[in-house]
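Sending over a structure as structure tokens; questions will come in a sec.
The complex appears here minus one protein chain, its other protein chains still in place.
Chain IDs A, B and C follow the sequence of writing; residue 1 opens each chain.
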Amino acid sequence: MISRFFRPIKEGFYGVGRHAAMSISSASAVTITLLIISIFLIFSFNLQQFTKDVEQSVQIAVMIDYAYEEQSQMDKIGIDIGNIEGVNEVKFSSKEDEFQYYLDGFEDEAQKEVFEPFREDNPMHNAYYVSVEDGSNLKVVADQIAQIEGVDSIDYGGESAVVLVNALNSIRTGGGILAGALSLLAIFLIQNTIKLTIFARSDEIAIMRNVGAKNGFIRSPFLIEGIIIGILGSIIPIMLSVFGYIYLYRIMDGVIISKMFVMIPPHPFVLKIGGILLLIGMAVGLVGSFFSVNKYLRWKR
Amino acid sequence: MISRFFRPIKEGFYGVGRHAAMSISSASAVTITLLIISIFLIFSFNLQQFTKDVEQSVQIAVMIDYAYEEQSQMDKIGIDIGNIEGVNEVKFSSKEDEFQYYLDGFEDEAQKEVFEPFREDNPMHNAYYVSVEDGSNLKVVADQIAQIEGVDSIDYGGESAVVLVNALNSIRTGGGILAGALSLLAIFLIQNTIKLTIFARSDEIAIMRNVGAKNGFIRSPFLIEGIIIGILGSIIPIMLSVFGYIYLYRIMDGVIISKMFVMIPPHPFVLKIGGILLLIGMAVGLVGSFFSVNKYLRWKR
Amino acid sequence: MIELIHASKRYPNGVNALNDINLKIDQGEFVYIIGPTGSGKSTLIKLLDGEEIPSSGTVNVVGINVGKLRHSKVPLYRRNIGVVFQDYRLLPRKTVFENIAYALEVIGMRKDMIRLRVRQVMNLVGLDDKGNSFPSELSGGQQQRVAIARAIANKPKVLIADEPTGNLDPAMSDEIMALLQKINREEQTTIVMVTHDLPLVNKHKKRTIVLEEGHIVADLQQGGYVQHD
Partner (left out) sequence: MIELIHASKRYPNGVNALNDINLKIDQGEFVYIIGPTGSGKSTLIKLLDGEEIPSSGTVNVVGINVGKLRHSKVPLYRRNIGVVFQDYRLLPRKTVFENIAYALEVIGMRKDMIRLRVRQVMNLVGLDDKGNSFPSELSGGQQQRVAIARAIANKPKVLIADEPTGNLDPAMSDEIMALLQKINREEQTTIVMVTHDLPLVNKHKKRTIVLEEGHIVADLQQGGYVQHD
């Protein structure tokens, strides 16, 4: 029973060793395709992160008219805003908070002193800060809010914020499709390489059938071989991704081009990437072997 | 003599046909890697085009002071500008030209009439339009021009133009490196696949040596086989690139996101891409076969 | 035990390798199949092994209609028979020991039993010291003996041997013949042996079936064969 379980594993390792040249070829095909996939993964995840950051950072500032400072009036405005479709979160900020926030903006204590007297005769508005579910309908939501009675003015960064969000979204979609397609191609490529490796051994498979080995018995060591090759092939991409990303993060200081694009911190992100690469490597090795062996099992009777 | 030349070609075609399964595998490895390369090529070329467009469109408008309207003075300014390092082209536009250009900006004839009287008492400046060699030192050049005696004012779109040019430049550099690296990996991958194909036939190579075939005699049909596989493998990527790009160009209306990014027109661009893909396919098939055969030629004595 | 009824084999390229073969071999028999090269001897063996399907007629072995077996059931059937192939068919990346052991692993034999049995058959064919060699490191005759050892390892009910002494010197051929006869006698194994070695056929007289151009031209129960040229 135990030997039933261990035989394919032992045989799989033997197989890799005794076909060293072919195993290296297959593993390096895995390595290269995983490298490509890794670049796309890191790019996609970061892009997703950017988009989320940007969408969260663009919020609509709603200033309430001085004539609507009673609690009940303000509450009604808050509820009205919350009822608009597409609104994610509504946060209230009183005119006192706003004033304090304004003061906090100065670094110089002296300058704070200058504005201190205005605290009594506060020129700020009570405000709501509204974030939207989907950055791309920012403008629609903002326009609706502007209609509400008691809203003095709104500010949402205008057209430029909308354009940016839309651009990021379309890059993300396009990039995602591209990454998915390339990953599929890469997987097919590895499968293809493994098929060639097994093709070179179709004679062996036929001989195994000749001496009475059932298909499952023949297949299992090849599957283990495929997994081993997948693991071997993913070592270099994993190392490169992990250390490469950490290095990149360090020299880029965690941002790309400008502070707006904050990179995902390496920990635990690199572990996630490494894990995904390992899983892809193993799965593709397994699946690739499975289909290839099956093909050649039918080659002779 | 003629048979010397045709034998490898005939044998090469036979080889592809008689190892159909392996040939298909190798060719599909070529197909996939060329697809990946193709995407990068199209992306890179377009990016390069954008960057060039943007760099050309950002030019420094230099307005000449009313006090320096004598031809010799203006010539001197022109020469001074031309002497600044990094300046690409300097074009003079007289105040009359400028005025005409201003007038031409109006579509409405009536409005043109309104301004016509000003032609005599022309409020425009004589101007130089300066384009720079490298968009990234736009600001440096502009600052130097501003120092020249007789320059009234300059305009170059300010910081935003510099940021855009810099961003495009760094994307282009990064993308170029990435595309180059991926192409190299892809080429290695094809070579690897071909190696496996030939590995499965190392016995054949040994037998050929057994009956007295010189290495060159053995090698030549394999080289032709490699080229054929390269050509077969590049058919689909070429078709997809050509028709895909034409389609994309049509549905995108020739621009990406905004009018600023004008796509390269499909003709003759797609032919260039197709040619490059075909060349890569053939070259890699040839080189991959060459190294692989050489390796197995030494396998037995 | 083995029965061919109107069995014919025509290869896809049009060669009629066997024509209307009717043949019955009982359990425990030892039968030679002789005939000129290309007369269909190996094809007959491939029909018995299930490697080729008869174009018409029936092939029954140990009660199984071999030509009608499903692809996935063929290996199970093969555990009943041992075959020595004319081209040996050894696994190139396994040692001699592993090659023989593989035929026992497939039937799920225990590891220590396998070790014992492999040593035993390697000794029987005189290859005690070659256990760790790969097939490519063996002489032709040694490879042939590995193939014989593998075929008899799991004590099959039927042993089919395609020229098992083709690459052996006369002394070794005699040893192998003695071994096969012993198996035939002691284990009641049915043996079908293709051979060109007329001195051998005449020395150890057995039922002899003569093939020529795909037809059975003689079935000599008393054995022995005089060449008619």
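As a working rule, contacts are C-beta pairs under 8 Å (C-beta built on N, C-alpha and C of every residue); 3 or more make two chains touch, one makes a residue touch a chain.
Keep in mind that this is a model prediction, so the values were computed, not measured.
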{"item": "In the full complex, displayed partners of the excluded chain", "value": "B, C"}
{"item": "Residue, one of B:V141, B:I154 or B:M208, that touches the chain absent here", "value": "B:M208"}
{"item": "Residue in contact with the excluded chain [from C:Q120, C:S139 or C:Q188]", "value": "C:S139"}
{"item": "Residues from chain C at the interface with the omitted partner, ascending", "value": "11, 13, 15, 34-38, 41-42, 86-87, 133, 137-142, 145, 162-163, 166-172, 196, 198-199, 227, 229"}
{"item": "Residues of chain B (touch criterion as defined above) contacting the omitted chain", "value": "3-4, 7, 15, 18-19, 203-204, 206-215, 217, 298, 300-301"}
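Throughout what follows, only the chains that are shown with their structure count from here on.
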{"item": "Chain at maximum distance from chain A, centres defined as averaged CA atoms", "value": "C"}
{"item": "Separation of chain A from chain C, taking each centre as the mean of its C-alpha atoms, in whole Å", "value": "62"}
{"item": "Chain B and chain C, separation of their C-alpha mean positions in angstrom", "value": "67"}
